[in-house]
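Only a single protein chain was left out; the remaining protein chains are all shown in position.
Our next item is chain A:
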Amino acid sequence: MTGAMTDFLLILISTVLVNNFVLVQFLGLCPFMGVSNKLETAMGMSLATTFVLTLSSVCSYLVYSALLKPFGLEYLQTIAFILVIAVVVQFTEMVVHKTSPMLYKLLGIFLPLITTNCAVLGVALLNIKKQNGFIESIAYGFGAAVGFSLALVLFSAIRERVAVADVPVPFRGAAIGMVTAGLMSLAFMGFAGLVQF
């Protein structure tokens, strides 16, 4: 039991800090740049992505091990995962629409865009590549989502501050955002070597 707990913890530390999906593996950059102008939307997006990522990580694992593998259809994994992700996103969209119309409005186009968030597909494919089991897939998906959320929320808090700073005109907006993302990535390199996973 303690072994499983340690594994779980190591996967979390690895995916949240050491191999952060956004800042170290550079996946999911579109929502990272696109939804980080305001803290509220960033938080909503983080929650939605956490939900989708964890769920799709598990679902895609199940589809792979229960459907694709027994029938020898591994070569269909990419297209199958895209389908699974689309379904999970649609489901999330319906839930958010019913439970929080305000958030639904704030997220706007970005909610359907989770479908094309490469981090989501990345997690599904990496699960297979790393031969993660069922529990590990949950931990991996959840850790990736927490790492994504951490980066996104911190980034949006900085961007709100930078938005009112006297940034030179050619660097305003996305340009200084990119510079900031680069410096955040630099900071996250400090975690290198914490976990060999």
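Following the convention adopted for this analysis, a contact is a pair of C-beta atoms (placed from the backbone, for glycine too) under 8 Å apart; a residue touches a chain by one contact, two chains touch by 3 or more; residues count from 1.
Heads up, the rule we're going with is that contacts and distances are computed from a predicted model.
Name the absent chain as its UniProt record does, using one of the following: "Glycine--tRNA ligase alpha subunit", "Urea ABC transporter permease subunit UrtC", "Ion-translocating oxidoreductase complex subunit D" or "Cytochrome c biogenesis protein ResB".
Looking only at the record, the undisplayed chain corresponds to "Ion-translocating oxidoreductase complex subunit D".
At which residues does chain A meet the chain that is not included here?
Against the left-out chain, chain A lists 39-40, 153-155, 157-158, 160-162, 165-168, 171, 176, 179-180, 183-184, 186-194.
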